[in-house]
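Pasting a structure here, questions to come.
The complex appears here minus one protein chain, its other protein chains still in place.
After this line comes chain A, so read on.
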Amino acid sequence: MTTLECNPPMDAQRMLADLDLDHFRPSRSTANARRRKDRLMRALFTAAFAVALIPLASVLWTTLTHGIGRLDLGFLTHNMTGVIGGNPTAAGGYGGVLHAIVGTLEITFGAMAISIPIGVMCAVHLIEYARDNALAKTIRLLVDVMSGIPSIVAGLFALSLFSMIFGPGTFNGLEGSVALALLMIPTVCKSSEEMLKVVPDALREASLALGVTKQRTITKVVLRTALPGIVSGSILAIARVIGETAPLLMTAGYVVTTNVNLFSGQMTTLPVYVYQEYSKLSANCPANAGDMCVPTIPMERAWSAALVLIVIVLILNLIGRIVARICAVHTER
């Protein structure tokens, strides 16, 4: 290794010699102490990350190992009719989550149908029309605040709304959809707003200059350009609400049969199913029931349903991210 000597001019050197530089020089012990502290902090920061990995790995691993046992085709294609205690059903299985999957899909779809148009149009208003006026600032702030509403409060809201309109004790899928939509709107609005922001103004101006009306400019040019981002934002919002339990517990209810009608009757969803099975603790097995009766079956069903739920959530997340990455808006050439 070669080193470059840098000699200051002579007079400057003389001035430096007069100064007692040793006075300012860090002593070896303080330098070492600082170095040690630096290393210690680096270790602590890395350890913080490792600490976060423990619960994640544990949750995923236990759900996988506990859940895989009962997860078969029968589990996915049967509902809970005819399930008595820990005994197998007439069909041969121990019940399943078909009704919960149907309910989850329909209720989530209902929430999508309500929240995505509102969320996207709200973002359009904020970016294309209002820009930065006082109302827009208020709406932005409240959208942020709304994203912090506890899910159970959203459930209570849907419950109050429906019980005042349709009378007390109303349970149906749509009620659950309304509760979930309340949780989804802020997420959809925020992510759509971010996406509309990055659409280059040149596109808007080019379209307007061609004599295209503002509405057509927004729907055919701006939203078209931002579509992949909006889609991925919406998918991530769905992934967030699809695992919600508390609001559905009090709005959509719980049944053992498959209900395909979103507008009437109670509906089971996967998270609620997990909770209900968990609350059963164990199944009743009379002494003469024989080997086919499994007293621990509720917990096994809960784990399997949790596994199905996690897989759905992860797949949705994955799709959302892939859509976002592949179709990202290119603002620069």
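Quick note on the criterion: a contact is a pair of C-beta atoms (placed from the backbone, for glycine too) under 8 Å apart; a residue touches a chain by one contact, two chains touch by 3 or more; residues count from 1.
Note that in this section contacts and distances are computed from a predicted model.
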Among "Phosphate transport system permease protein", "Gas vesicle protein", "ABC transporter ATP-binding protein" or "Nitrite reductase (NADH) small subunit", the UniProt name of the subunit that does not appear here: "Phosphate transport system permease protein"
Omitted-chain contact residue, chosen from A:Leu71, A:Ala111, A:Leu174 or A:Ile218: A:Ile218
Hidden-chain contact residue, picked from the options A:Leu105, A:Ile152, A:Leu203 or A:Ile319: A:Ile152
Sole contact to the chain not displayed, among A:Met164, A:Met292 or A:Ile322: A:Met164
Sole contact to the chain not displayed, among A:Ala239, A:Ile297 or A:Val323: A:Ala239
Residues of chain A in contact with the chain not shown: 34-35, 37-38, 41-42, 44-49, 51-53, 55-56, 58-60, 62-63, 66, 117-119, 121-122, 124-126, 128-130, 135-136, 138-139, 141-154, 156-157, 159-161, 163-164, 168, 182, 185-186, 189, 201, 204-205, 208-209, 211-216, 218-219, 239-240, 242-246, 249-250, 271, 274-275, 278, 299, 302-303, 306, 309-310, 313-314, 317
